[in-house]
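One structure is given below, encoded as structure tokens.
Only one protein chain is missing from this complex, and each of the others stays in its spot.
Let's turn to chain A:
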Amino acid sequence: MARNTVTGARSGAPAPTSHVRGEPTTSLLGLVVKIGALGLAAALAVWAAFPLIEAANWVGVGIVAAVTALIFYVYLSPRHVPLKYLLPGTLLLIAFQILPVLYTVSTSVTNFGDGHRGDKEQAIAAIEAYSVVRTPDSPQYTLTVAADGAPDTGDLVFLLTAADGTVYAGDADGLTPLDPDDLTREASGKIVDAEGYTVLTTAQINERSDEIADFAVPTGDGTGIRSSGLSMAYEGQATRTYQEDCDCIVDSVTGVTYTADNVNGSFVSDDGQRLLQGWRVNVGFDNFLRFVTDPATGASFLSILAWNIGFAAGTTLLVFVVGLGLALLMHTRTPLRGRTLYRILLVLPYAMPSFAMLLLWRDMFNTDFGLINRVLGLDVNWLGNAWTARGSILLVNTWLGFPYMFLVATGALQSIPRELEQAARIDGAGAWQAFRHVTLPLLMIAMTPILVSTFAFNFNNFNAIWLTTAGGPFSPDNPLAGATDLLITYTFRLAFGGQGAQYGFASAVSVLIFLIVALLSLISLRQSRSLEEVNR
């Protein structure tokens, strides 16, 4: 148990003495709670295991069993006392923070994205389905366009009503028959509502019409279903088929052969034409190098990084100064009159939904009808000029962030015994000296991690930029990088705007951003005394 002992070694405090008055005794209530909690864990495990067993997912069952066993071991064994306190939070942390991050890291070395989503077989099925042509005896379907999830971003699904009335859901993987009870349909066979899918409105269909025209449902060997207009679909014969012997796709109409390029994950013809549907392959560090070596992005990288650091550091400094200043103003020996009211009013900006307030601030900075210009009687294009835009964003972000710092500083100030400062004053220190040399250092121990995390949060503060300037203003000579772009908004535009989603590339930039932020944070933590706290 040596390493699990409670230390009494804080600044010369006496080491814990042996238990003189008796061994620890667990109370009856404690025992009941413990048994109850473990029983609940077991019940949850059984509940979680049933669907997994039904689907014969033995890996899943194994994971559930292992986690449950770990929980029981930790709480029933008298050893590993710290783990008893850390386990619940840590399990959740691993499942919903660490695993997604690891997944992103593993994605960063692939070409995952639009056109490179699935494996090679899926790509072949999609190519074959896409190439189908209508023959005189092609079966016809009544088509309802739907999406799996949000109407504008969810995967497309064709809801197909066959001549005999059967309804299928067709996605990129093939057809699945639907239960008629889950559907509402018109006499024409059009589906009005289907459980689990979002039926698109005409406006939404128009928005995604290119995508719908390119969409095909593979239905088996060399056949597929494509749309013909917006309410009909047909099943036809593929003109492009995969030949195993040459690892290539042959177009029976034009006679062109597309050979598989297994390094880049796509089929390419001899004259360099590339088929739209590729598959996911490992591309090593190409995604990382692209950001630096690509002349289009490399030039902007450093200037964006500089503003990004300035934005995060500036925001952190401003909210810290304002928040701590206000907390100090109200930290008087005798309670300040009306301080409850002040607290409530000052914390109000933090209570307002931040995304809504960002949109509101953008409108207030509007040149023509914005509140700022109207009240001040000016005609300044605040968000149209690089430096006023940067200043405005810092102002908005300070408004949004200072109440948090104010609350935290209030809490931290209360944890510092007033006697320390009083002692310094008695020893002849002035008010400022006592604050500077006694209160502030103690405060910084508690505040540095908060400041570091504020810095890190703002380094990637997507909303603050996207909802106000969207990265702009853009100079005519570089339309890709705006004056207020952060790395994350810039990446977002590069990776998801224009030529479709490029998750692999975006993941690589995420990893890069993470490394930069983590490095900067570690340096600043090291500069402060916070890490000594950790080591103590």
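As a convention for this text, contacts are C-beta pairs under 8 Å (C-beta built on N, C-alpha and C of every residue); 3 or more make two chains touch, one makes a residue touch a chain; residues count from 1.
Here is the rule we use: contacts and distances are computed from a predicted model.
Asker: Since a chain is absent, check the UniProt entry for it and pick the matching name: "RNA polymerase sigma factor", "Thioesterase domain-containing protein", "ABC transporter ATP-binding protein" or "Multiple sugar transport system permease protein".
Answerer: "Multiple sugar transport system permease protein"
Asker: Out of A:Leu86, A:Ala213, A:Ala306 or A:Ile523, which touches the unshown chain?
Answerer: Candidates A:Leu86, A:Ala213, A:Ala306 or A:Ile523; residue touching the omitted chain: A:Leu86.
Asker: Considering the whole complex, which of A:Gly165, A:Gly220 or A:Pro417 touches the chain not shown?
Answerer: A:Pro417
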